[in-house]
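Please see the structure below; I have some questions.
Excluded from the complex is one protein chain; the other protein chains are retained at their positions.
Then we have chain A:
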Amino acid sequence: MDMSTFMQGLTTALEPMNLLWIVIGGFLGTIVGMLPGLGPATAVAVLIPVTFGMDPVSALILMAAIYYGAMYGGSRSSILLNTPGDGSAIAATFDGYPMARKGMAGQALAISAVASFIGGLIAVAGFILLAEPLANFALKFGPAEYFLLMLLTLSAIISLSIGRMVKGFIAMLIGLMLSTFGIDTQTGVYRFTFDIPHLSEGIDFLIVIIGIYAVGEVLYNLLTIDKQKKEKKKIGKVWFDKDQWKRSKWPILRSGPIGFIVGVLPGAGGSIASMISYTTEKQISKKSEEFGEGAPEGLAAPESANNSASVGAMIPLLTMGIPGSGTTAVMLGALIMLGIRPGPMLFESDPGLVWTFVNSMFIGNIVLVIINIALVGLLVKILDTPAKVLYPIILLLAFIGTYTLSYSAIDFFLLIIFGYLGLLFKLFDFPIAPLVLAVIVGSDMEQNFRMAVLSSNGSLGVFFQSPISIGLIILTILSLFYPLIMKLIRNRKRKHASEQRKGA
């Protein structure tokens, strides 16, 4: 890297106009990230006509700011309403919502903003130092490696539902079945489409998220609304305390790099990154039993990971012209219209653009942490909103969000079906996350499995060939059995200790 082009990039990024785009993009991203269904991909797509008249650098800055802004915003509704705004905010419901229910909503919002900020900074630093070697590392991921990565994600999420493992498996299987809807890419055969052309692209996982979380939550509350006492919910302080910070510090620092690396892999993205970092932290934590009950580190870790994943996703986009996520795919289209063709030549042909962009991400994260902390005081008021006002608004947003996905009323029926499914899950105490994650990764997982087997002419040995595969298999086994092993060791220790006590 050339120091002078870097500094030049910093100056360009700090130009008033560009600074304005960062703030607008970050703010817009935070808002769309918060609203269920309206994600960064939609926001960027809607803005494409606006970018037509813009300077390419500003357009790129604006679109990227929306993208990582949404990572900040996505967890707001996870924490306050138990309804994630996007796939990458699902993990934030695990501990963020319990924290809010314990009256620590303000602290939860603040710590997640700070975690996102640090995760973002780690990733920007990673981008500056490691963009090219990491891009080359990502290429080593073939169908076999992708399949194993997704298997790891699913096994990680199953291991979370300890105590109700069978229910977790059932939820995951339903999710995997739902992911088989639509055209089968390898053969072009239509599966479960019932002659409805709209279903040929499968069921959008965002409909599943909005239906199960948002609509399900509303329906569930409808059942219990009369029993809820009209107590004023505690909001708590808007800043976290020393102990919470002490617990979150290392998880945030560990999750940043994890999220960054997963983000660089095309197709993996924030959902997988946040899930893997959450389970990692839960498993190495000494207080793993507090995870799911409102542990601050359980919120901080995935928040750090998903934001750094969104920065990581820029690497394959800019160094190879390969979009790694839905949002970056839309960004690529917009950049091409502006006459910029991201790819291996971009760093040489237009270094000014690249370094301005990198610096804008750095500034953007600073702007966003300020925006989001300033918003905490306002957002926690949502908890004060009476249910009869709040829930209709959530329903309205859920339907609007669903419509923007593909402008089709058929999705409304799916939304309602998944809403009732979500209600059933809550009534019978099934974990929701395994289902949603299975819908997100299911179809890619299947296609990658079949591609891997096809490329090896039918031999399953393909899954044990590369060091990356072996590593992923070991991690998968660990994620399934580590909690059990730990439990055994702890029991033995306790036994041992009590025996010693007896002996003495």
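Methods note: a residue touches a chain if its C-beta (ideal position, glycine included) is under 8 Å from a C-beta of that chain, and two chains touch if they have at least 3 such contacts; residues count from 1.
Here is the rule we go by: contacts and distances are computed from a predicted model.
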item: Chain left out of the displayed complex - its UniProt protein name, from "Secreted sugar-binding protein", "Membrane protein", "Ligase-associated DNA damage response exonuclease" or "Ring-1,2-phenylacetyl-CoA epoxidase subunit PaaA"; value: "Membrane protein"
item: Residue touching the undisplayed chain, where the options are A:Met17, A:Leu139 or A:Leu427; value: A:Leu139
item: Residue of A:Ile24, A:Val238 or A:Met337 in touch with the missing chain, whole complex considered; value: A:Met337
item: From A:Leu130, A:Ile162, A:Ile183 or A:Leu253, residue that would touch the chain that is not displayed; value: A:Ile183
item: Residue of A:Val23, A:Ala41 or A:Val354 in touch with the missing chain, whole complex considered; value: A:Ala41
item: Touch list for chain A against the chain that is not drawn; value: 41-42, 44-46, 48-49, 52, 138-143, 183, 185-188, 190, 197-198, 200-201, 266-267, 316, 320-323, 329-330, 332-334, 336-339, 341, 343-345, 406-408, 444, 447, 451, 454-455, 457
